[in-house]
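Please see the structure below; I have some questions.
The complex appears here minus one protein chain, its other protein chains still in place.
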Amino acid sequence: MNTFGRIFRVTTYGESHGSGIGSIVDGCPFGLELTGEEIQIELDRRKPGKTCVETERKEPDQVEILSGIFEGKTLGTPISMLIRNVDVDSSKYEKLRDTPRPGHADLTWREKFGWIDWRGGGRASGRETVARVAAGAVAKKLLKKFGIEVIAYSKEIAGINIGEIEIKDVGKSQRIINASPVRTIDPRKGREMENAVLSAKNEKDSVGGVIEAIAVGVPTGLGEPIFDKLDADLAKALMSIPAVKGIEIGKGFELARMKGSEANDPLVIKNGKIQTKTNNCGGILGGISNGMPIILRVVIKPTSSIGKEQHTVDLRSMEETTIEIKGRHDPCIVPRAVPVVEAMISLVLADHSLISGFIPRKL
Amino acid sequence: MNTFGRIFRVTTYGESHGSGIGSIVDGCPFGLELTGEEIQIELDRRKPGKTCVETERKEPDQVEILSGIFEGKTLGTPISMLIRNVDVDSSKYEKLRDTPRPGHADLTWREKFGWIDWRGGGRASGRETVARVAAGAVAKKLLKKFGIEVIAYSKEIAGINIGEIEIKDVGKSQRIINASPVRTIDPRKGREMENAVLSAKNEKDSVGGVIEAIAVGVPTGLGEPIFDKLDADLAKALMSIPAVKGIEIGKGFELARMKGSEANDPLVIKNGKIQTKTNNCGGILGGISNGMPIILRVVIKPTSSIGKEQHTVDLRSMEETTIEIKGRHDPCIVPRAVPVVEAMISLVLADHSLISGFIPRKL
Amino acid sequence: MNTFGRIFRVTTYGESHGSGIGSIVDGCPFGLELTGEEIQIELDRRKPGKTCVETERKEPDQVEILSGIFEGKTLGTPISMLIRNVDVDSSKYEKLRDTPRPGHADLTWREKFGWIDWRGGGRASGRETVARVAAGAVAKKLLKKFGIEVIAYSKEIAGINIGEIEIKDVGKSQRIINASPVRTIDPRKGREMENAVLSAKNEKDSVGGVIEAIAVGVPTGLGEPIFDKLDADLAKALMSIPAVKGIEIGKGFELARMKGSEANDPLVIKNGKIQTKTNNCGGILGGISNGMPIILRVVIKPTSSIGKEQHTVDLRSMEETTIEIKGRHDPCIVPRAVPVVEAMISLVLADHSLISGFIPRKL
Partner (left out) sequence: MNTFGRIFRVTTYGESHGSGIGSIVDGCPFGLELTGEEIQIELDRRKPGKTCVETERKEPDQVEILSGIFEGKTLGTPISMLIRNVDVDSSKYEKLRDTPRPGHADLTWREKFGWIDWRGGGRASGRETVARVAAGAVAKKLLKKFGIEVIAYSKEIAGINIGEIEIKDVGKSQRIINASPVRTIDPRKGREMENAVLSAKNEKDSVGGVIEAIAVGVPTGLGEPIFDKLDADLAKALMSIPAVKGIEIGKGFELARMKGSEANDPLVIKNGKIQTKTNNCGGILGGISNGMPIILRVVIKPTSSIGKEQHTVDLRSMEETTIEIKGRHDPCIVPRAVPVVEAMISLVLADHSLISGFIPRKL
């Protein structure tokens, strides 16, 4: 439900227009140096309202750490982080109360729970992901201490694809991506993407895309077969992000058209260590990391909230009607989903690092 | 690890060349009529050695039910099913002991566990999936009692794609698929697929493909946000199947190039009930089923075991070498993965049906 | 770790002298009427500083609900409750930093975590239980709606035992217990207990006791054999409370000296329903509730923090030394543990009610 992970565990809470959003990280080893600023940096990467391609809701997203850190280090006890909601404007939503928005969870949540918080999507809102990013920031810090780094970027937006790229320097790539309003690594393509997003915005429409992520420094041996394979847990983590409708590892769906002799990554020896010549498997074989970079992609559907007229149903009269969604929405959610993808991958890698014993319980 | 699910739970065990493979289903409601024959029917659909596109290993895959059923009905206690291994021939594997097969889990398992059963892949073998199918058969029977049916088929093999199809009559479609050696629903395309598989076999190579699955009769309200969303749990279940490297729900990766106004499924009223006009979301919104058919696809990589010469490493000398895998292998694993995909989907749906209360604990 | 339960789940956080203590309740059905006042009432029952037998730390223990409730009803989403720490005085603890207090978790936590919050016991403090009581208040409200009530009281303090008693009217008994400074149901014995506690306090010593709890209105059928039996889960829940060192159900340890013919509860028919004549089994047989009241007892050890001189070790010099604990401590923790016992029992019963389907997911 609202808890994820086995040893490194995250519990989140909060509605979009309620008091706040929170995240509790349990199982982080004792003795990790961690400050609120480090968490804030990640939150700021996801924060709305910074560029023209984003919603105009202005949330400071200031994190308060309520527990788990003492004298600059983690205690091994739950790290509780609270982000208050500030810029809440529910007025636009009142009229949506009985006309579910197409592509949204309005109706499914209502049918499941009977009762929903109709203000801004309640807990089904993308705002929920702020809690994932806060938790992911803790995981990232822990992973980095053990040489693992996770980086994600917009691979494709509105059909504009940056093609195959190679990350050589994570830090440098990270700076390029952070500087890009659409969170991509190719500045020229980035400007094309921006234009496509703004053009969709002008049409009161939205666009989607593909996020690619790479984890480097991952040791061999992460992943627990049969069911808790590393790729299985990654798939679950990523598919749980709002708007994600698909995930592929390594060559992914391209493998359907490859032959075994092309798809298999030949084993070679480099610097005295066994590696694979290619990385079609994306760093995971038999559900266990093989020491090569983990590469994966997720598809992000176009933002469901659009200004264009759409067909829906009035739940009181049970008659068909139309809707034009006002509110403040991202015409493309891909850029802001980038840190969320990094966060979810980091949570899975931190958990598996602890389960497998690669990261010890006591630092 | 080797247990999957929360209420409807499956635990499996067994190595490819050990005594047998087994599956324990816990949490199945009491009072479900169930016979060994019903489980056997599903096992037979997965059984190797029936057609020219499959391995020549001949396994009777006869299930013995050890517990949980009394006087023809489930007791509510664990249903233990044992399938003995019979046609075991480990001779071909001895020479692979120290030369890991590219594309296989040989090396990752070895590095994780230190110690492996090198005979036929041990527990990393596709043979492990017989336990999933046995468990899935129980789930299927339970779901059917509540109007839910799951059907899968080869959507694409070796680049031959059957295009968009619609399942109107599950029973009839099931019979067509069962009759197809490549487990597809379009007999003409099926023959093309067969030829492509045989042609790869002749080249000592292998091919992959895409399996599509549909679940009909799914009620609204299955799925537990935020993390245990229905699509998240499906993604994990499916990605845990050997050879699966990607999964997409509804339009999946196509959504990256659609606009919001195209992707959103308009709400309409049909026969007094709310439905969506299209089903681009694949029956799941916000992680919760919306009452429309669930549609998803997984990519199956080409079989890793091929006769062609491949580059690998000799672990004793730590020198590069080549390998030609003899053994008995499926040149295309897609057809035999079809019932496994059905099984994993059924397990997830049964579990979520029980969690949500759609299926009661006592029948 | 810091999460408890399967469907109705609680996650807690917070150190004694940190920012605050919190509790997140996940899995509470949607549509339960719930206010902050109802939670506050339970917190007030546990609040310190009200009577002479308690610590002088004055904590308002005011709860803030951060999520999960909207328009007076639960949303089915996590209910996050935060209780800020106010009356924090860490000065007395500084000198205890390197001299672990006998009977306390100081040394075990330190050895496990390497790093501890030495201020007031950190997370090992009894203050942690405020989060349990907050979560228990939600469970209690839910259970009451379905006719289940849980009541606990001091059965014995400092050797003064109230003997066998029968609860006929839960509401009336609750009022008597609430009015008693030592939270017992026999006012005369209560005064004896008070005197014994004050006498121990004067000697800079402490006393322990036994808490008895009864749950009425429990239906038949709660409990999940083999391992998640109702009594097994109750035992875990109660043993996890600080200072609890034993638990017994029904006649408990007395059963060691009874014969089968005395211990077995004969089945009889009363008002057309099957009941047991006696209730030696305490309402649970084979791990499943039998419809009779659940009766159990836990032993609470005397408060570890005492003013008397005690032998301990100086961790810097690794030499033996003595310690006299100043701080503000309860000379007897039994009365304040009473609502904690009720809370933990309520959490287990709520969880099992949801697992078994007795309480539905949607009210």
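Chains: A, B and C, in written order; residue numbering restarts at 1 for each.
Rule of thumb we're sticking to: a contact is a pair of C-beta atoms (placed from the backbone, for glycine too) under 8 Å apart; a residue touches a chain by one contact, two chains touch by 3 or more.
Since this is a predicted model, take the numbers as computed values, not measurements.
> Can you say which of B:45, B:101 or B:123 touches the chain missing from this structure?
Result: among the candidates, B:123 touches the missing chain.
> Going by the contact rule already stated, which one of C:217, C:287 or C:360 would touch the omitted chain in the full complex?
Looking across C:217, C:287 or C:360, the contact with the absent chain belongs to C:287.
> Write the list of chain A residues that the hidden chain touches.
Its contact residues with the unshown chain are 6-7, 355-357, 360-362.
> Mind listing the chain B residues that contact the chain we can't see here?
1-3, 9, 11-15, 18-22, 24, 26-27, 30-31, 64-68, 70, 73-80, 82, 112-117, 119, 122-123, 362-363
> If the missing chain were put back, which residues of chain C would it touch?
Contact residues on chain C toward the absent chain are 1-4, 12, 100, 102-105, 107-109, 111-112, 123-124, 128, 156, 158-159, 200, 205-210, 220-221, 223-229, 231-240, 242, 245-253, 255-269, 272, 274, 276-277, 281-282, 284-291, 299-306, 308, 310-313, 318-320, 356.
Convention: only the chains that are shown with their structure count from here on.
> Sort the chain pairs by how many C-beta pairs are in contact and tell me the top one.
The largest set of C-beta contacts joins the chains A-B.
> Hey, how far is the Cα centre of chain A from the one of chain B, in Å?
27
> Any idea how many Å lie between the Cα centroids of chain B and chain C?
46
> Touching at least two other chains at once: which residues of chain A meet that condition?
Answer for chain A, listing residues that touch two or more other chains: 1-3, 12, 112, 123.
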